[in-house]
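What follows is chain A.
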Amino acid sequence: MTGLPLHRRVVLGAMAATAVMSQARAAAPIRLGVLRTVSPAPFYIAQSRSLFAAQGVDVEFKFFQAAQPIAAAAVAGDIDVGVTALTGGFFALAGKGELQVIGGGLHETKGFNLTAVLVSRQAYDAGLTSLDKLGGHSFGITQFGSSFHYMLGQLASAQKFDLKSMALRPLQQVPNMVAAVRSGQVDATMAIASMARPLDAAGEARIIGWVGDYVPYQITALFATAPMIATRADDLRKFCRAYQAGIAAYRAAFLRFDAAGKPIYDGSTDAAIADITKYIFAGDPEAATKIKAGIGWYDVGGALDVADVKAQLAWFASEGMVKGPIDPDGIIDTRFLPTR
Partner candidate 1 sequence: MQEVKFRGGGFAPRPIPFAGALTLLLIVAAWQGAASLGWISTRFLPAPLAIIRALVTLVQSGELRLHLAASLSRLAYGWAIGTLAGLIVGFALGLFSLARTPGLAIVSALFPVPKIALVPLFVVWFGIGEGSKLVTLGFGVFFPTVINTLAGVDGVPRNLIRMGQSFGLSRAAILAKIVLPGALPAILAGFRITTATAIILLVAAEMIGADYGIGAFVLSAGNLYDTDALLAGITILSLLGLAISWLIGRLERWLLAWR
Partner candidate 2 sequence: MTVKSAVSLSIEAVGHSYRDLRVLDDITLSIPAGQVTVLVGPSGCGKSTLLGILGGLIAPGQGRVLMDGPIASDCLNPLTYVFQDFALLPWRDVAGNVALGLQAAGLSRDARAARVAEVLALTGLTDFATAWPKQLSGGMRQRVGIARALAVRPAVLLMDEPLSALDAQTRALLLEEFSTLIAASGVTTIYVTHTLSEAALLGQQIVVLSRRPGRIRDIIRIDRPLIGRRPGDPDLMAIESRLWALIRDDAADAAREFTDAGG
């Protein structure tokens, strides 16, 4: 009995979604789904500096708490483009023909220290001091099929430990993961630098490695809905040009390095931070530090790492988290932005 109303709601929802999608939305703003984190910084800069307006498109940000709902919102017709991690759920939705990956985003790369592997005090003292020893331990992730799950899988093959031997604990939210490792309820987890560093400094947990040092990986990608591509390709092109301009400004502000490899910060950095704080960390005195800790690699021109997308899809499929054959070329559209 409990199943029926739900089924019915799904039918109604699907019908509503179809109705919305079929409506032409000429000159309507492009609705962009993003996480309220530092990772979509080039979009913040582009919006703050009216780069989208300069291209003749109006962009409206829609903020989300987690990656998964961004893809779901796109399918439901609530957003037109989105920047998100390519999770198992994303591939499942894209595989139905609703979503197309069109460009690259943030990358985990050696030297950027974006995502730390954080180990509890107890586990560290008991000998879990390096990544290759993770096998057999419990590990907190948000959900099965999340980017954390994927990164752990990549670490496992890079560091030769057995993912199957680990006890993965889905904890739904990043704060739960951090809390669980602090209290020793899981042996290890992953956390972004701004969360991991203070814990390590306070001795409440230990950082035993940075994901980017071992598994270079395109964390986020830009995607568009099938109706957006089908009916508003021109607007999407303009959107992408503004995105590229945003990336250029981002790279100028954050991704210049001196001979020693240290980032060069100057007036352009401060200007970019001022732009970004319009969207996140508004009024936070630590904003500049937190933004700098969240800075990662963006390719010139927002190039898409096609091979990485395919590798991700292949991994999720091999783990049984993406069902049915999905043609990787069918979910990637390279007409809007360059490829790596």
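Note that in this section a residue touches a chain if its C-beta (ideal position, glycine included) is under 8 Å from a C-beta of that chain, and two chains touch if they have at least 3 such contacts; residues count from 1.
If you want to know what made the cut, all candidates are chains of the complex that A comes from, given by their letters.
Because the structure is a prediction, the values reported are computed rather than measured.
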For chain A in this complex, identify the touching candidate from 1 or 2. 1
Contact footprint of candidate 1 on chain A as seen in their complex: 1-4, 6-7, 10-11, 14, 18, 68, 72, 75, 87-89, 92-93, 96, 140, 143-146, 167-172, 176, 179-180, 183, 185-186, 321-323
